[in-house]
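Heads up, the thing below is written out as structure tokens.
What you see is the complex with one protein chain gone and the rest in place.
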Amino acid sequence: MAHHTRIKVRGYHLDLFGHVNNARYLEFLEEARWSLFEAQGNLDNFLKSGLALAVVNINIDYRQPALMGDELLIETGVKSIGNRSAVIHQRVLQEANGKVVAEADVTFVIFDAKQNKALALEGALKEQLEQMAAYAV
Amino acid sequence: MAHHTRIKVRGYHLDLFGHVNNARYLEFLEEARWSLFEAQGNLDNFLKSGLALAVVNINIDYRQPALMGDELLIETGVKSIGNRSAVIHQRVLQEANGKVVAEADVTFVIFDAKQNKALALEGALKEQLEQMAAYAV
Amino acid sequence: MAHHTRIKVRGYHLDLFGHVNNARYLEFLEEARWSLFEAQGNLDNFLKSGLALAVVNINIDYRQPALMGDELLIETGVKSIGNRSAVIHQRVLQEANGKVVAEADVTFVIFDAKQNKALALEGALKEQLEQMAAYAV
Partner (left out) sequence: MAHHTRIKVRGYHLDLFGHVNNARYLEFLEEARWSLFEAQGNLDNFLKSGLALAVVNINIDYRQPALMGDELLIETGVKSIGNRSAVIHQRVLQEANGKVVAEADVTFVIFDAKQNKALALEGALKEQLEQMAAYAV
């Protein structure tokens, strides 16, 4: 089951066309990823140890516009774990009818500020990600 | 030759890690696309006729972080034109040394608000896009 | 009693100094005002009738920085109602200890798009605002 985050569309989310702006969706997705890391329980330790989740690619489909007052549900889950990078899949749905508004693959590495490099996804780090994979979309 | 837009990184562009935030790059790219449409000369007529460029996919690679004070150069050009959608390619470079900070393909359709549908990219509309393809990256 | 809205500080809310950015607080305050109008129950009718709440002044004190992970409570209430404008008072607090992070007076008029002018705050319109004044800070 995916992790769920809810956001209601407000006036300041919209743009020229009265639709949620493209860039704003990336804030919605980031909000949902922080929320997943909290739910999974290791966010504080992670940040304290100088590790950062560095996004290296976002591939996002905008399927239909979201409008003022829409209640959006964001599903977030780990999709795949490689040797050095992993992929989170996120879907933005209209909560009322389940229609998909936007859908994205977010590829990230775990960056260690002390060593100034991306870490291999193995050992305890891989286990943590695998626990998060329970939240698949 | 690509169309050029310049943006200097300011304090409000950064996030937790002191890097330009992922979502902010999409505003930088939108800024550069509006600038291209102006340079190409048909933006006003386009908007007045009720047409909108609706983005359907953004695929963006984040290659290295941009920091406070960095002078960024955004190259924007039309990469390919299909029957119903077209692709703009955009690169964000460090102006000082040409290093690529981020790179994106932005796929869009031309949406006609009156007809409530995406238009076929043919005739005068296709010609306009072909003129913009002179700005290839 | 004031209307309450909760926001958790995330990485994308911060700026160069690791603090919530000045501009972002205005989005937090707007979020809280929409939430109050919903709670009060007349938002939909209001927007459908072509009326807009147009902000004419914001006077905001930034008292202490808010940091990553902080749980903020935003109190929102109507402070005073004049002939043509009214004032909403909003306070942003650390939920954990009640310390004030920021505090603002937001002065607005009710703008009627059809008549292209600000309305006198009288009759049914004034009554609605007076109901909202139950949510004083």
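A few comments on the model shown:
Note that the chains take the letters A, B and C in the order they are written out, and that residue 1 is the start of every chain.
Basically, a residue touches a chain if its C-beta (ideal position, glycine included) is under 8 Å from a C-beta of that chain, and two chains touch if they have at least 3 such contacts.
Computed from a predicted structure; not experimentally measured.
Just so you know, the chain we are not showing touches A, B, C across the whole complex.
If you put the hidden chain back, the residue from B:D15, B:E30, B:E75 or B:E103 that touches it is B:E30. Against the chain not shown here, subunit C presents residues 17, 21-24, 26-27, 30, 52, 54-63.
Not every partner is drawn; the one left out touches subunit A at residues 11-12, 14-18, 21-23, 68.
By the touch criterion stated above, the residues of subunit B touching the omitted chain are 8, 10-12, 27, 30-31, 34, 44, 47, 68-69.
In the analysis below, only the chains that are shown with their structure count from here on.
The distance from the centre of subunit B to the centre of subunit C, each centre being the mean of the chain's C-alpha atoms, comes to 34 Å. Per-chain Cα centroids separate subunit A from subunit C by 28 Å. Shown for subunit B are the residues in touch with two or more other chains, namely 17, 21-23.
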